[in-house]
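Note that one protein chain is taken out, while the other chains of the complex remain in position.
Order of writing sets the labels: A and B. Residues in every chain begin at 1.
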Amino acid sequence: MFILDIYLIMIGLLILIVGVLIGVAYLTLLERKVLGYIQIRKGPNKVGFMGILQPFSDGIKLFTKEQTYPNFSNYICYYFSPVLSFILCLMIWMLIPYYFNLVSFNLGILFFLSCTSLGVYTVMVSGWSSNSNYALLGGLRAVAQTISYEVSLALILMSSIVMIMDFNLLMFSLYQSMIWFIFLMFPLGLCWMSSSLAETNRTPFDFAEGESELVSGFNVEYSSGGFVLIFLAEYSSILFMSLLFTLIYLGGFNLSIFFYLKLSLISFLFVWVRGTLPRYRYDKLMYLSWKSYLPVSLNFLLFFLGFKVFLI
Amino acid sequence: MEAAVARKQDLPPPGGYKPIPFKRVPAKTLFSGYTMFAGYFGITAFAMYLYSLNYKQIVKDEIEMRSAKMAIFPMLLAERDRAYLKQLRKNRDAEAELMKDVPGWEVGTYYGEKIYKLLPPDSFVDPIFHEYYAHSRSWEWYQRAYLKLRS
């Protein structure tokens, strides 16, 4: 009985991983098309039927590129940190709230927080071990940014956890059956959105890989395989962040098709923000995290604790 | 030679280009600040009301679930005890079947000697875990022993 269950779970796991990878591939295609139309040009539209096969050809091209061995790098760290970041991003996807057949966490939010905070190490190690000035600067910036947004991310998450009083991600849909939490805590939803933009190093806050100043930030020295893994990890964390936003603030009943529509809408929002907004300034980024999001989320946490106490 | 090919030079359209709009076009303000604050507070208050309704419903459901569990709990306990005793009986029968050729062996004792000498003769002693699974397959023992790890 147990063995059959485990076989089923493993098949589900493989399907989930393949689904995540294909989703990431088409997220990149979506990003290129949307950026193209934002900049009044057509995106990729030749490979396959109207560019459908573009991500796969990109992937094959990237995999057959040359792998570099930087002379001054600490090669073991350099080799394994993209692998580790990819492992972490796939482990986060175990949290996807199914009612059966996969791991259903009782303490899912703690698992999410621990995985995201481990993600800092991979960026730091890949920036440090490349032993290039650009990579080191990008890694330092990414660490400081991700760390300070993680505090506000956890505290914003706290007030929605206080509303459901559980760490189980499945409970969100139960408590939002009448009203979405985005209406209940609108400013916190916006704070969460921009914190997750900063957490995944996306465009208004992409100081880890600012092309104009550091050529590509912490992943300058990476070529084929390592770059693919870093890239996949980043985009799958974008998808997961949008899943979490949908789950926490936009209803989150994950058996309906609208859940996935909302998910893709939010990940479109990530791309849209990239096409629209210019880069922020670094000190302003720090001020935004420590001086606005942190006090705001703490005050809202106090308020929602009071509301919860009032309801009893 | 060169004059044979009629060339057309790129020139501005007749009448010149249209004037470039320098003037800043600010975004339309649909709501004033006060309206937005009022709308925010109104929506949040309404959402809090709906949330409280939902919360009361959830608490009611939890209470109902808990009372259902409490109602069924004696039944589950009785079933568990019954299964336990049936397994003990199976163990005794298996032991009797296994040791039937040994002369002087009594089931539950060591050649007629009691295991617990100081206890009264009809007192019940829970068998330890390994003894309980002594006559079952090793896979069942394994499943039960590592249940926590497997779940």
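Throughout what follows, a contact is a pair of C-beta atoms (placed from the backbone, for glycine too) under 8 Å apart; a residue touches a chain by one contact, two chains touch by 3 or more.
Just so it is clear, contacts and distances are computed from a predicted model.
**Student:** UniProt names the one chain left off this complex as which of "Cytochrome c oxidase subunit 3", "RNA polymerase II transcription factor B subunit 3", "NADH-ubiquinone oxidoreductase chain 3" or "Nucleolar protein 11"?
**Tutor:** UniProt protein name of the non-displayed chain: "NADH-ubiquinone oxidoreductase chain 3".
**Student:** Please pick, from A:Val123, A:Leu155 or A:Leu197, the residue that touches the omitted chain in the full complex.
**Tutor:** Hidden-chain contact among the options goes to A:Leu155.
**Student:** Which listed residue, A:Phe253, A:Trp290 or A:Phe307, touches the chain dropped from view?
**Tutor:** Checking the options A:Phe253, A:Trp290 or A:Phe307, the one contacting the hidden chain is A:Trp290.
**Student:** Tell me which residue among A:Thr68, A:Ser256 or A:Thr276 touches the hidden chain in the full complex.
**Tutor:** For the chain that is not drawn, the touching residue is A:Thr68.
**Student:** Using the touch definition from the top, which of A:Met10, A:Met50, A:Leu261 or A:Leu277 touches the missing chain?
**Tutor:** Counting the whole complex, the residue in contact with the absent chain is A:Met10.
**Student:** Which of A:Tyr26, A:Tyr121, A:Phe167 or A:Phe186 touches the chain that is not shown?
**Tutor:** A:Phe167
**Student:** Could you pull out which residues of chain A are in touch with the chain that's been left out?
**Tutor:** Residues of chain A in contact with the hidden chain: 6, 9-10, 13-14, 17, 63-72, 79, 82-83, 86-87, 90-91, 94, 103, 110, 117, 130-136, 140, 143-144, 147-148, 150-151, 154-155, 158, 161-162, 165-167, 215, 220-221, 224-226, 228-229, 282-283, 286-287, 290-291, 294-295, 298-299, 301-302, 305-306, 309, 312.
Simple rule for what comes next: only the chains that are shown with their structure count from here on.
**Student:** Could you work out how far the Cα centre of chain A sits from that of chain B, in whole Å?
**Tutor:** About 24 Å, centre to centre.
**Student:** Could you please specify the touching residues of chain A with respect to chain B in the complex?
**Tutor:** Listed in rising order, the residues are 2, 163, 174-179, 183-186, 307, 311.
**Student:** Which of the residues in chain B end up touching chain A in this complex?
**Tutor:** 40, 43-44, 46-48, 50-55, 58, 143, 150
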